[in-house]
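Reading through the structure tokens given below for one structure.
Of the protein chains in this complex, one is absent; all others appear in place.
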Amino acid sequence: MQRESIVLEGGFTDPVIESQAVFRALMDAMAHPARAYRIGHHAAPSVPIAATAAAVACAVVDADTPVWLDGALAIDAVRTWLGFHTGARFANSPGEAAFALIADGAGMPALQRFAQGTEEYPDRSSTVILQLSALDGGDALAFEGPGIRTRATIAPVGLPAEFPTQWRANRARFPRGVDLILTAGDAIACLPRSARLLAGEN
Amino acid sequence: MYVAVKGGEAAIDNAHRLLADRRRGDRAVPALTLDQIAGQLALAVDRVMAEGSLYDRRLAALAVKQARGDLIEAIFLLRAYRTTLARFGYSEPLDTGAMLVERRISACHKDLPGGQLLGPTFDYTHRLLDEGLDGDASVEAGKIRAGAAEKVVRVADILADEGLIEGDGLATGDGPGDINHTPVEFPLSRAMRLQSLSRGDEGFLLALGYSTQRGYARSHPFAGEIRIGEVEVEVFLPELGFAVPVGRVQVTECQMVNQFKGSAKVPPQFTRGYGLVFGQSERKAMAMALCDRALRAEELGEDIVAPPQDQEFVISHCDNVQATGFVEHLKLPHYVDFQAELGLVRRMRAEYEARDREVAPVREAAE
Partner (left out) sequence: MTSRTSTYNFAYLDEQTKRMIRRAILKAIAIPGYQVPFASREMPMPYGWGTGGVQVTASILGPRDVLKVIDQGADDTTNAVSVRKFFQRVAGVATTTKTGEATIIQTRHRIPEQPLREGQVLVYQVPIPEPLRFLEPRETETRKMHALEEYGLMHVKLYEDIARNGHIATTYAYPVKVEGRYVMDPSPTPKFDNPKMHRSEALQLFGAGREKRIYALPPHTDVVSLDFEDHPFEVQKFDRPCALCAAEGVYLDEVVLDDRGGRMFVCSDTDHCETRRADGHRGELAGDTT
């Protein structure tokens, strides 16, 4: 009984309008890499998954998109909550994931372990949703590329130490590669595979 | 002074009003009811259900009425409605062997278990216009053979007993596929091809099937069996752990039996082309079966020599909603691009005439 109410609570209250609002922020963020967008408060899950990551999942995940959860999230309560609110199926490995949800950024699998897409179908790759503690205050990362006028800088807290190396390898695989959605507080920022990490400030 | 053309909005409103007026026709004549359309133009309604790929006679009848009898327009209306419906799941494979047949014939056998059952067919009518239908003369009730509407064995199963025909094969593990939810990626599985053909345009498939009979990818077909009747639709419910019936649909099934010389991998045997269509749509089911067989060329190691064997060609062009839309879009204004072409033709014409002027004096001098 109690478990049921935990599961039923905390999704979108107005799914049509809130899905659109969250998606629109995602679209803007993907079109303007490394720039933070506040999405406001939409989801309030009663299970250990961050509200903003949960809202992103509610907007883009459904039964057609296998979801991979990292160790911190791979518990029954999270699976049941996501299953109830999105219809998600779960992937057994990062390589099968359309979306991956990561609570422990520092310990996440290397980017190359996620689905990369193929040369013919580079879109068949994973989108990785990361729960971070903050989008500023960490090591500054400066990017250039599509969506960026000259350069864009972001300093997220909680990425793995070898992130710059991994990201450069990810960019080198273009058009294959993964796309990242960083979340912290009520903000999101995106790093599409097209973003080139500049040398120097990191 | 020039005033740019305005009033697209008023023009559209007026056109729609005129359309509604013409659809209604002479007000002194009673309006058609959906029951009349579904009951008396049943084969038109069946075609709209089949190619609209939504099994709902009332909505199909409504679409026929709304489209003023333009069946492709009606198919389009129904398709545009069905696309918005939530998908709850996929049914279990239909068991057409358990069909309650209203019609069942085979061209391969003089008689067979279950018999030849003609049903309500045009086949042996003389196509003489019947003035008696102009009015509402009473019509006597049809006679149905005692014991009809029962389960009869499928002809393919009879042939299979001798091992002379390929089997049904096993359902693949990756589910039925869904052409509505998966972008087309060639080569398509047979399941996906059959879905496309099942709602493909009757005329297009008829012409392609006909061309195979005339030698373009000929495969010596026999109408192994055509059966029309109702079958049960079942859905597997994980909560219950078994499949439950959710309703019955009328379908037409055609199994073509085709000669096959055999290949390195497969012994000589009969192969099959398959057609399955909502409602009573016999011509379509037969044409579909011919096309299905032709599209199996690669699988059976046959040379691909003709359009009906080319799946990119057949599947990309068999949908009449897509085809009619793109052909008819030529009615939309294209004057911006035409302007660009006008400029180009004028420029090329000027260059051509300039070249002509340069060449002409030389020619005169030579003469």
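The chains carry the letters A and B, assigned in the order they are written, with residues numbered from 1 in each.
Assume a contact is a pair of C-beta atoms (placed from the backbone, for glycine too) under 8 Å apart; a residue touches a chain by one contact, two chains touch by 3 or more.
Since the structure is predicted, the reported quantities are computational estimates derived from the model, not experimental observations.
K.L.:
Taking the entire complex into account, which one of B:18, B:98 or B:348 touches the absent chain?
P.N.:
B:348
K.L.:
Using the touch definition from the top, which of B:26, B:303 or B:337 touches the missing chain?
P.N.:
Hidden-chain contact among the options goes to B:337.
K.L.:
Which one, A:7, A:59 or A:111, makes contact with the chain that was left out?
P.N.:
A:59
K.L.:
Could you pull out which residues of subunit B are in touch with the chain that's been left out?
P.N.:
1-2, 4-9, 11-12, 34-35, 38, 57-59, 76, 79-87, 180-187, 312, 316, 321-322, 324-329, 332-337, 339-344, 347-348, 351
K.L.:
Going by the touch rule given at the top, which residues of subunit A touch the chain that is not shown?
P.N.:
Counting over the whole complex, subunit A touches the hidden chain at residues 15-17, 19-21, 23-24, 26-28, 30-32, 59-62, 64-65, 98, 118-123, 125, 127, 145-149, 174-175, 179, 192-194.
Here is the rule we use: only the chains that are shown with their structure count from here on.
K.L.:
For subunit A and subunit B, let me know how many angstrom lie between their CA-based centres, rounded off.
P.N.:
Taking the average C-alpha coordinate of subunit A and of subunit B, the gap between them is 43 Å.
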